[in-house]
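All protein chains of the complex are present and in place, except for one that has been dropped.
Our next item is subunit A:
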């Protein structure tokens, strides 16, 4: 690809205690590309995602998103709180458990980033927030508190909240795993339309069919190592690696039964 990658991760390493979660991971994501991270639980895919916005601080390697980059390791000094905040403001993250702010209405949740972090005037932030809530199909729920929303609605508010920072990249950490099956579709629908608009996205997911249809690339992780990285349909339909085949066989069996 001719343009510089939007996200570039090299030799990324993360250790929790004596357990190595990521061993020398390299990953590049082009602008507008949608990459799905799949793999068994404990494979390190969520940790890798959280290293992309430094919610988890790596122990080694380098992370670059857009124009900001950080090196990690024994010789590198850890970035300060202010630097980390600026870095994270450029990436949006959506969590498995939504993590909406329960003491704020849906509208206030979406306005929070622009007002507190971007110092946007309240009126302007409200216009932005209302348009984003409309975009995720929740214009009529603006005044509701999270406790009054369904799981699918909460997650769509959470997506609007992340988008309000107008991030260069969106990260999804098992965004549909905590949802009742009948609510998964509405969240995947919003993610699909974001992908179609050209948003750069990294998605940790167990929705293999969604990864196949919406992602450009699928990356298979196991034991902190990328085993396979290729075009979505090829990796899902005709995996080259035995590890990928073994993992995907669970899902194929599910689909057949």
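Note that in this section a contact is a pair of C-beta atoms (placed from the backbone, for glycine too) under 8 Å apart; a residue touches a chain by one contact, two chains touch by 3 or more; residues count from 1.
Assume contacts and distances are computed from a predicted model.
*Asks:* Quick one: find the hidden chain's UniProt protein name among "ATP synthase subunit a", "Cytochrome bc1 complex cytochrome c subunit", "Glutamate/aspartate import permease protein GltK" or "Protocatechuate 3,4-dioxygenase subunit alpha".
*Replies:* Answer from the UniProt record of the missing subunit chain: "Glutamate/aspartate import permease protein GltK".
*Asks:* Out of A:48, A:63, A:93 or A:191, which is the one that touches the chain we can't see?
*Replies:* A:93
*Asks:* So one chain is hidden, and I want to know which residue out of A:51, A:129, A:162 or A:235 touches that hidden chain in the complete assembly.
*Replies:* Considering the complete complex, A:162 is the one touching the chain left out.
*Asks:* Please output the residues of subunit A touching the missing chain, sorted low to high.
*Replies:* Spelled out for subunit A, the touching residues are 53, 55, 81-82, 84-86, 88-93, 95, 97, 99-103, 112-113, 116-117, 158, 161-162, 165.
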